[in-house]
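Missing here is one protein chain; the remaining ones are kept as they sit in the complex.
Here the chain labels run A, B and C in written order, and each chain numbers its own residues starting at 1.
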Amino acid sequence: MDYVYGPGRNHLFVPGPVNIPEPVIRAMNRNNEDYRSPAVPALTKTLLEDVKKIFKTTTGTPFLIPTTGTGAWESALTNTLSPGDRTISFLIGQFSLLWIDQQQRLNFNVDVVESEWGQGANLDILASKLAADSAHTIKAVCIVHNETATGVTNDLSKVRKLLDEYRHPALFLVDGVSSICALDFRMDEWGVDVALTGSQKALSLPTGMGIVCASPKALEASKTARSVRVFFDWKDYLKFYKMGTFWPYTPSIQLLYGLRAALDLIFEEGLENVIARHSRLGNATRLAVEAWGLKNCTQKEEWHSNTVTAVVVPPYIDSTEIVKRGWKRYNLSLGLGLNKVAGKVFRIGHLGNLNELQLLGCLAGVEMLLKDVGYPVKLGSGVAAACAYLQNNIPLIPSRI
Amino acid sequence: MDYVYGPGRNHLFVPGPVNIPEPVIRAMNRNNEDYRSPAVPALTKTLLEDVKKIFKTTTGTPFLIPTTGTGAWESALTNTLSPGDRTISFLIGQFSLLWIDQQQRLNFNVDVVESEWGQGANLDILASKLAADSAHTIKAVCIVHNETATGVTNDLSKVRKLLDEYRHPALFLVDGVSSICALDFRMDEWGVDVALTGSQKALSLPTGMGIVCASPKALEASKTARSVRVFFDWKDYLKFYKMGTFWPYTPSIQLLYGLRAALDLIFEEGLENVIARHSRLGNATRLAVEAWGLKNCTQKEEWHSNTVTAVVVPPYIDSTEIVKRGWKRYNLSLGLGLNKVAGKVFRIGHLGNLNELQLLGCLAGVEMLLKDVGYPVKLGSGVAAACAYLQNNIPLIPSRI
Amino acid sequence: MDYVYGPGRNHLFVPGPVNIPEPVIRAMNRNNEDYRSPAVPALTKTLLEDVKKIFKTTTGTPFLIPTTGTGAWESALTNTLSPGDRTISFLIGQFSLLWIDQQQRLNFNVDVVESEWGQGANLDILASKLAADSAHTIKAVCIVHNETATGVTNDLSKVRKLLDEYRHPALFLVDGVSSICALDFRMDEWGVDVALTGSQKALSLPTGMGIVCASPKALEASKTARSVRVFFDWKDYLKFYKMGTFWPYTPSIQLLYGLRAALDLIFEEGLENVIARHSRLGNATRLAVEAWGLKNCTQKEEWHSNTVTAVVVPPYIDSTEIVKRGWKRYNLSLGLGLNKVAGKVFRIGHLGNLNELQLLGCLAGVEMLLKDVGYPVKLGSGVAAACAYLQNNIPLIPSRI
Partner (left out) sequence: MDYVYGPGRNHLFVPGPVNIPEPVIRAMNRNNEDYRSPAVPALTKTLLEDVKKIFKTTTGTPFLIPTTGTGAWESALTNTLSPGDRTISFLIGQFSLLWIDQQQRLNFNVDVVESEWGQGANLDILASKLAADSAHTIKAVCIVHNETATGVTNDLSKVRKLLDEYRHPALFLVDGVSSICALDFRMDEWGVDVALTGSQKALSLPTGMGIVCASPKALEASKTARSVRVFFDWKDYLKFYKMGTFWPYTPSIQLLYGLRAALDLIFEEGLENVIARHSRLGNATRLAVEAWGLKNCTQKEEWHSNTVTAVVVPPYIDSTEIVKRGWKRYNLSLGLGLNKVAGKVFRIGHLGNLNELQLLGCLAGVEMLLKDVGYPVKLGSGVAAACAYLQNNIPLIPSRI
């Protein structure tokens, strides 16, 4: 059943799906259950309450949809918008591109704001568009919080600030797939209307649950939004929420118990500690890249991502080869460069339930691979830089202090 | 984490989600993997090939969509039809009702053919509608093979016969959620254009995978179908099939390995033996119901379902009470009566990876519950009838003979 | 890896190893850990404290030895006795026979008190031997609380009474392998000096942990006992208990976490409720046997065991055939007749984490098998008798009331 065996652990450093912690694997190791029994609604109730904490919202309404991030996108859009509605959407990498493609195929009038890959969303253009839109033709601003393809994090607080500045009523829709529960995210404070993530990202679960959270304004919008939807329709969920049975169709029992365990782990570590850990690992990775003499695909420090680092290789090297050899020799899974940066970057995901020594093992592996493909890296240099930083930034493991 | 503990095993007799066999639970007990590594496409390839066998098709194209049965419905409809298209759809119970609701919300022109709950699809009316439709305004005939709410199995071969008789080009769309891989189903022979099931039914997996299979004619239709779709769009899958990477978005690694194990078990038992086992358990259940002096919700033998039996209780009994007490006292999960038959029937699912003694334990439990709510059942009578039949119909366990 | 596949669950009704509850399987689903880290001693401490509750002792010292019941026997004997010591030991079935064999091979002077198989220990003879032993040559009275081969439970309180009556200082050693945590057992009240069980019995864990509990008097005896021992020596354990690291050699991490989960389940149900459940299932089984017109191997009601029932078949039937066919046809595991009762009895274990419908499924299976081998059983008769009793004796599931 394991088609390609290699000794030892797989070193999973793609920015999703990420490593599942053992307690979560355990929690999911179970038979099916009747989701109409008293147990499942009781469990679901705790999940809906607690999942709001990772969005930092008290007023939002969460939906745990049996789907992927792509489905969560569709849920966010179709419940709040009508065909022909104008959206502003930022194209800064592969995943924002795919979201824009979806918006177009769902028949919205997408106003694409493009940046060079490696840059963040161009908020100056947003400002000018908002300024020009006194007629409020813009129905939604759609932004990917953290572009996984390039390792770029956008500053969402600035988007809110602009919307406020121009008193613009557009909905604020955020793809938080590779950010929520790993990077600083504040749904209520930033006035986000729909935020979403996927179970296989910072929550460190298997794929299969799209987690969407809607503000009261978004819920209101869903009452009149005319996009066709059934599977993704919030209305059906809300109906069953009222009845206290919660599920319009069959959920994955295993993912529900898994989510419970995942949230418990996050709260045990402390959400702020989780975010600080991602920052620590992000910093360490960037210091290693610098020590190797390589460039970060992310062009400015303000956009640096703490969940994924896209490393630019010299033109004479094919980054795909690094990823391939990593898997073959070291059971290491790195992220490929996608689309415009295919062959030019490889990506190190440092997302989810991960610690220092796992990352350092990965960095050591990357060094060997770089050397192997002909890049004159000084072996140990990246690890040394990362260690120097980490050794002075002792991790906070509450239960072990 | 187990909100409501009871000693011993849970006796899961809802018609889905069903019991997961131990080897499948084991196969799914794993960390995430990079789905872009060579291992996952290699695995996927075997799945796409082998899953066709449970549909009995060689020409169909399967899609393993991270969704539920409801999503599989939506995939079947939106990929083949355009808004305003006329469909014929049979209303015979809660699940056909929900599918019709979906068809209406997706803006098809649904021509509903209603039967009394407990009866099968009215094929005489289908015949007359097909006869009258020389203009071929009917674009699709949509039918639930096995209505889970009432335990009614429709004869699909007759639908095909009528379509052929009237040389009608309508697409033939089949909900096989509680039938495929448990009841006799022949996609190619019966000319089914889209057939679908969910992982948590006869395949005995967790919820989370909608399995949809499209005929060449359905694939052709998808090229011109104008229903809005992105997440459910076959086109994206087909693009990645061609590339050999198979996945337009992240699949559940666990469900892929689980499906591999589930198919292996089914092939080891033999698909025909699996179907024969469902027949044996269905017969045994019906004999028990008869011995109890109760009525089967299914009105005629020709519609008897081998995956679920809906048992009608006398008017002075509330069937909900039986289900409630079963769970409280005996850790037994029975199916509730839904909608029109709420309170009037309870349902015994005999679907999936199940054997004789599990069913007999359930039947004994039902007898105690019937007595407990005031029905004058003769204790042991149903079990005796089931045993008499089963004792003469020895199960075929190939590896144990 | 599953050498002999059959659909559905295995129905495990041997009196050990027994069914493991899902939460325990989950708890054990884990990687190894360093047993010298702070976590393992912290866990062990709770186990040593809590395991005393199932022995009903506050003064006893428990040892969790990586061995089986046979090893636990050896631990009990070699730590408390010296070669040549006279023991009184009751031969009433296969397991008491094996313990006696061990005692003899360990060079004790075993005074065997034999009863017919199906009878309990002959306490009259014990009384006379104690009466005659004013010289206190008897160093230990060794008794199997529940003889698994014949389904006979001895009354331990009477043994204590006799020892007290004759003011005899002999050690009181009890094999509680198939009794402790399932039948009424009171180490302190009954003045038991060493009691022992195995993990795969009432605790419903995998095999691999022999749980031995020593009274202060037994500990005292261990200081002078001259039987050769190293692996089983309590002294090494006590040394590490003092150091707070607990383990003289490597324990199974998985069994430790499993034991934690097993104890948690038992305490959640309530030890008295667990014992009551075994009584309920024992009664139901005996009523079924009676309804079948068959004899219980246990000759008097006072010896009836609530953890296993040995059923005598008529002379023209080979009980082995019933066990074989049960496994082949119904995935049912019954206990064989052993030694003197081989071919004459089969055994139904009703031990461990088990509930009503599981047992009823087993009983229905036995009825079919009885008929199949030519015994004129009335199908349904045993189930009816068991149901009649169980229906009036509603199980107590605290969390579900």
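What we mean here is this: a residue touches a chain if its C-beta (ideal position, glycine included) is under 8 Å from a C-beta of that chain, and two chains touch if they have at least 3 such contacts.
No experiment lies behind these values; they were computed from the predicted model shown.
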{"item": "Residue among C:Asp34, C:Glu49, C:Glu165 or C:Glu302 touching the omitted chain", "value": "C:Asp34"}
{"item": "Absent-chain contact - pick from B:Asn10, B:Asn29, B:Thr150 or B:Thr250", "value": "B:Asn29"}
{"item": "Touch list for subunit C against the chain that is not drawn", "value": "1-4, 10, 12, 14, 16-20, 25, 27-39, 42-43, 66-71, 73-74, 83, 101-102, 105-107, 198, 200, 206-208, 227-233, 248-255, 257, 260-261, 327, 333, 336"}
{"item": "Contacts of subunit B with the absent chain, listed as residue ranges", "value": "22, 25-27, 29-31"}
{"item": "Residues in subunit A touching the chain absent from view", "value": "1-2, 4-9, 11, 19, 21-23, 29, 265, 268-269, 274, 277, 327-332, 353-365, 367-368, 371-372, 378-381, 383-388, 390-391, 394-395, 397, 399-401"}
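FYI, only the chains that are shown with their structure count from here on.
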{"item": "Chain centre separation in whole Å, for subunit C relative to subunit B (CA means)", "value": "44"}
{"item": "Geometric centre distance via CA averages, subunit B-subunit A, whole Å", "value": "34"}
{"item": "Residues within subunit B bordering two or more other chains", "value": "1-2, 4, 19, 29, 327"}
